[in-house]
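One protein chain is absent from this view; the other protein chains keep their places.
A, B and C are the chain letters, set down in written order, and residue numbers restart from 1 in every chain.
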Amino acid sequence: MAVTDGTGTESAKTSARRPNRLFKNLTAKTASIPMIFTALVVFIGCTGWTIYHSFTKSRLLPAPDKWVGLDQYERLWSTRRWLVSIENLAIYGICSLILSLVIGFTLAALLDRKIRGEGIFRTIFLYPFALSFIVTGLVWQWVLNPQFGIQSVVQRWGWESFTFDPLNNADIVIYGILIAGIWQGSGFIMVIMLAGLRGIDEDIWKATRVEGIPTWKTYIVVIIPMMRPVFVTALVLIAAGIIKVYDLVVAQTSGGPGIASEVPAKYVIEKMFQSQNLGQGFAASTMMLVSVLVVLIPWAYLEFGGKRRD
Amino acid sequence: MNLMKATTAGIAFCAAGAVSAAELEVTHWWTSGGEAAAVAEFAKALDATGHTWVDGAIAGSGGTARPIIISRIIGGDPMHATQLNHGRQAEELIEAGLLLDITAVAEAGGWKDIINPSSLLDSCTVDGKIYCAPVNIHSWQWIWLSHKAYEDAGVPVPSNWDEYVASAGALEAAGKIPLAMGQQAWQSSGAFGVINVAVGGVELWNKINVQKDAEAAGGPEMAKVFEAAAAARAMAANSNVQDWNQATNLVITGQAGGQIMGDWAQGEFQVAEQVAGEDYTCLPGLGVNEVISTGGDAFYFPKQDDADIEAAQKELAALLVSPEVQVSFNLKKGSLPVRGDIDLSSANDCMKKGLEILAAGNILLSGDQVLSADTSGQIEDLMVEFWNDASYSAADAQAKYAEIIGDAD
Amino acid sequence: MTDVTTNTRTTPRGTKPRRRMSPSNIMLYGTLFVASVYYLLPLYVMIVTSLKGMPEIRLGNVFSPPVEVTFEPWVKAWAEACTGINCDGLSRGFWNSVQILVPSVALSIAIASVNGYALSLWKFKGSEVFFTILIFGAFIPYQVMIYPMVILLREAGEGLSFITGTRIRLMGSVWGLVIVHTIFGMPILTLLFRNYFASVPEELFKAARVDGAGFWGIYFRIMLPMALPIFVVAMILQVTGIWNDFLFGVIFTKPDTYPMTVQLNNIVNSVQGVKEYNVNMAATLLTGLVPLIIYFASGKLFVRGIAAGAVKG
Partner (left out) sequence: MTNVTVKDLTLEFGAIRVLDKLNLQIEEGEFLVLLGASGCGKSTLLNCIAGLLDITDGEIHIGGRNVTWEEPSERGIGMVFQSYALYPQMTVEGNLSFGLKNAKVPKAEIAERVARAAEILQIEPLLKRKPAALSGGQRQRVAIGRALVRDVDVFLFDEPLSNLDAKLRADLRVELKLLHQKLDNTMIYVTHDQVEAMTLADRIAIMRGGLVQQIASPAEVYNRPSNKYVAGFIGSPTINFFEGSITDGTAPEFLTADTKMALSGYEASQGALSPRPAWLGIRPESVITGTDVDAQPYTAEITVELFEAMGADTLVYTTLAGAPFRFRMSGQARVTAGDTLRIGFDPAQGSLFDKSTEERL
C-alpha cells in the first residue's frame, strides 16, 4: 500500500490545486500500458471474441454473421468425446494437483534435511522441467511401451505375468499420462517448496524439537500451514498447466486408445483446426474458461480482494 | 504433341507477364524421406525457371500444419503456395477472396482435358473458377497381406475380404494378429470407409457420403457394413500399435496377417525390400469391389499484392501439372499422376493395378471431396471409439453414424 | 599401559551415538534414490537410444545399453536430417532459435518486471483488476488465442503502417513473435516480479522517493540491482518456455527464420516413413541442450531466486 488514490471530496480549498487524478502516477500508468493492453485487449478482448464466435457457425474462418445461438453448446454436451475429455481432465487434474504437491513437498522436505549431495538430487529432480511436453510425452511413450519398455524388462527378469501397459489400456491410460506429467512438472514444484522451506524460521524447528514433536508431525501441523502462500503459488502454476495439457497427450497417446485419453484442450484444438469447425472449438474453449472462472473467481477474491490492508 | 503444347502454353503464359526472378515460399507437410525427395522434384523444376523455391515444410498434417497455414493466410502474411488436401477445405478461403484464381493457367494448360479423373479438377473449382493445382492421387481402398504370416499359419493367402475373415481363426491359432491396425482416429475412420465401399458397394457409399442420406446410413445394408467392421475390430483386438507404419511393420515382419491402409503403405514395403506378389499381396477394394477413391494433394496459391510474385505463382501452378514434373514427382512419391496422358512404365505391380482401375473409371470421390472436415472429424471420433472399445455395439455405432450423416452439410 | 589407550571407550563422555546409518537416514537416502531413478530413467533411455543403431533398437528393449556405440544419429540429427528438401538437420534452426530467444526473453522480462514493480509499489486505481485479468490469462490454452492474435497482429501492423507511413508487418516478422512471447509470458512473470517487489521493504521505496527518485529512477537505480535473483528465475523460465515453443515460432515466422523446434517437429513428428528413433532421441537431446545446460548451470541460483521472494504470496 505504498501510494493510494484518495477518494477525496472536492474541498481542497487552497491555491495549490489538487492534481487531476488521471495524471497522478502518470509514469506508472504509462509504464503499465503494455500490461493494460494485454489484459484488456488480448485477454479480455480475445476471450470476448472467442465467446462471441462460439455462438456462430464459424467453420474454417470466423464468421461473425452466422449466428446460431446455443447450437454449438448443445452439440458439445451431446458429444461423447467431450464428456470423456472432461472426465479425464478431472481425474488428471485432481491427481496431478495432489501428486505434484505431495511429491514436490516430500522431495523438498527430504532435500531440506541437510543431506549430502543436495545439489545433485535437486538437479536430477528439476531437469525434466527444461524439456518440452512433446519430448516428455515421446520418452514416456517409449518407457511405457509394453513391447520394449518397463513391462518387457520386468517380464524378462522372470516375472512373466507382470503387466504394466497404461498406454494401451483404456481404463488406466490417463494415469500413464499422469506419470509423465508429474515427471516433467514436479521438480519445479519441489523447487518452490524448497524455497518455501528455506524461508521457515530455524527457531520453529528448535521449538518443536524441544517440545519433542516428531519431525513428520512438525511438517504437517506446523510447517505446511506456515507455507500457505507457497502452496498457493504452486497451486496456480499447477492448475494453469493442467488446463492447458495438450502437447503431452498428443505426443504420448494422441488421445488413444480410442478416445480414452482425450482432454478438453485437445478437443478444442482439433475441432478448430482439424475439423475446421471454429464455432465448436470456441464453444468448448468457452466452457473451459467458464470452469476456470468458477474456480478462480472465489480464489482471486480471497487472495487479492480480501486483504487490501497490509 | 498435345502434351508439348500444353506445357509450352503454360510457360508462355507466365513468361508473358515480364517475369522477374521471385522467391516462392511453399508450405507443405511432406517430410519423410520419400516425400521430401518428391518435393525436391518440384523445387528442382521451379529453380530451373529462374525462381527460387523456399521450402516451408511442417511435419504432421492437419492439426499441426493447418493452423499454421490458415493463420498465415488470414494474418495477411501468406506463403506463396501451400499444400492443402483439395476438396472442401479451401472453400471458405476462396469465398473470402484470399486465394488466387488460376483459371487462366488451367485453360492455357488445357487441364480440363488432361486431368483424370476430372473430379480432381472439380474439387479445385468454385463458381467456375479454378483455384488449385492437383498434383497426385492417393487411394485408400487397399488391404495388404503378409505371405509370411499365412505360410506360418498354413493357410493360403486370401484373395478377397470374405476369405480373409475366414482365415482369421487360423492366423490366431498360429499366434498372429489377423488384422493390424494403428489406433489413431484417421486410421479407424479410413479403414471403416474402405470396408464400407467393399461390403456395401459404391452405390450405397455415394448415397450416404455424397447425398447425405441418413436413412441409408441407418438402413439394413449399412448394418452389414457395421457388422463387418465389428468383425474386423475383433480381428484387430490384439493390435496395440499407434502409428500406421508400425502396423505396416507388423505385416512386413509376418506378425500380422494384413492391414487395411492406403497406397502410401507401399512405401514401407519397398523400404523393407519386399516384392509385391512374392512377399505381400495387395487387394484393391479389399478384393471385393475393385474401386479406388481419388483423393489427393493439391496446391493453392494465396493472393499476394505483388504482380511479379503472382506471375511466378502462376508459373509454378503450370509447372506442377506439367508432364515431366508429374512423372518425376509421382514416381518418388509412390502416388498416381493426375494426368491421364502419361505413362508410368516403371510403376510396380500394385501401382499398376491402381492405374488400371483408374483407367477403367472405377473411381470414387474421396472423403475429403464430399464431406466437410467437421463431419469427417465427427466420424473419426465415432470410429476411433468404435474400433477401440469392443463393447460398443455395431447397432449403437450405426445409430450415431446415421445421426452424423443426417447433420452433415 | 596399553589398556589405557585402548579403553578410550569408557571415558565418562561416552561415545557419540552413531547417526550415519540410522534407519531414518536409510529411509531418507533410499527414497531420494528411488525418486532419482524415476527422474533419470527417461534421460537414460534417450541417451542410450541415441547411441544405438536402428537394427539394435528394433531388437532390444529400451533400457539395454548399446552394444555398438554410434554417434551417427547425433551427426544426422544435427547436420543431415531433412526438413522437407533442406537436409541440414537441426543446425539450420539453432541460430534462428537464438535470434528469437534473445529479444523475446529480454522484452518479456523487461515488461513483466516493470509490471510487477508498478503493481507492487505504484498501485493505481484498477491496477489490481488488470493484474487479476492477467492471472486469468495464464489459464487460457494458447491455441485458443491463435486466431484472435493473428488478427490482432495484422491490424496492429496495419495501424503502425498507417501511423508511421511506412509498411510495417508484425505478422511474419521476428518482432511479431517477440510480442506474442511477451504477451503470453506476462501472467506468470508479472506474478513473479510482483511478489518479489512486494517483499522489498516499503521504507526503501519511500526513502528513494524522499531522495527525489521517480518511477524510473527507483526502478533502475534501486529495484533492478536488488532484483537480480528474480531476474535469474524469470530468465530461466522464459528461456525454457521460448526455446521449447513450437506453435508460435512456426506461425509467426517464415521458413528462413524457423526455430529449431520446427526441425525437431519435422524429424520427430513425421507421419510417414520409418521412424528413426535414435535420430529422434539425438535430436530431442540436442534441442533440449540449451535449457538443460542452463538448468544444470544455474539450478542453485534458480532455487535461491525463488526463495528470494517469488513464493511470498
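Just so we're on the same page, a contact is a pair of C-beta atoms (placed from the backbone, for glycine too) under 8 Å apart; a residue touches a chain by one contact, two chains touch by 3 or more.
What you see is a predicted model; the values in this text were computed from it and never measured.
> Would you mind spotting which of C:P23, C:P55, C:G165 or C:P201 touches the chain that isn't drawn?
C:P201
> Give the residue, chosen from C:L43, C:V174 or C:M226, that touches the chain omitted from the document.
Missing-chain contact among the listed residues: C:M226.
> Residues of chain C in contact with the chain that isn't shown?
Residues 201, 203-204, 206-213, 217, 221-222, 225-226 of chain C touch the chain absent from view.
The working rule: only the chains that are shown with their structure count from here on.
> Write out the two chains that share the greatest number of C-beta pairs in contact.
Result: the chain pair A-C has the most contacts.
> Just give me the whole-number Å value for how far the CA centre of chain B lies from that of chain C.
Averaging C-alpha atoms per chain gives centres 40 Å apart.
> For chain A and chain C, let me know how many angstrom lie between their CA-based centres, rounded off.
16
> I need the residues of chain B touching at least two other chains; which ones are they?
Residues 67, 74 of chain B touch two or more partner chains.
> Multi-chain contacts in chain C: which residues touch at least two other chains?
143, 147, 151, 265, 268
> Would you tell me which residues of chain B are touching chain C in their complex?
25, 27-36, 39-40, 43, 53-61, 64, 67-68, 71-72, 74-77, 243-245, 264, 267-268, 271
> Quick check: in the complex, which residue numbers of chain A touch chain C?
Those in contact with chain C are residues 1-5, 21, 24-25, 27-29, 31-32, 34-36, 38-47, 49-50, 62, 103, 106-107, 110-111, 113, 115, 119, 121-132, 134-136, 138-140, 142-143, 145, 148-149, 152-153, 156, 183, 187, 191-192, 194-196, 198-199, 228-230, 232-233, 236-237, 239-240, 243-244, 246, 265, 268-269, 272-273, 278, 281-282, 285, 288-289, 292-293, 296, 300, 303-304.
> Going by the contact rule set out above, which residues of chain A touch chain B in the complex?
Residues 59-61, 79-81, 141, 146, 165, 168, 170, 250, 253-260, 269-277, 280.
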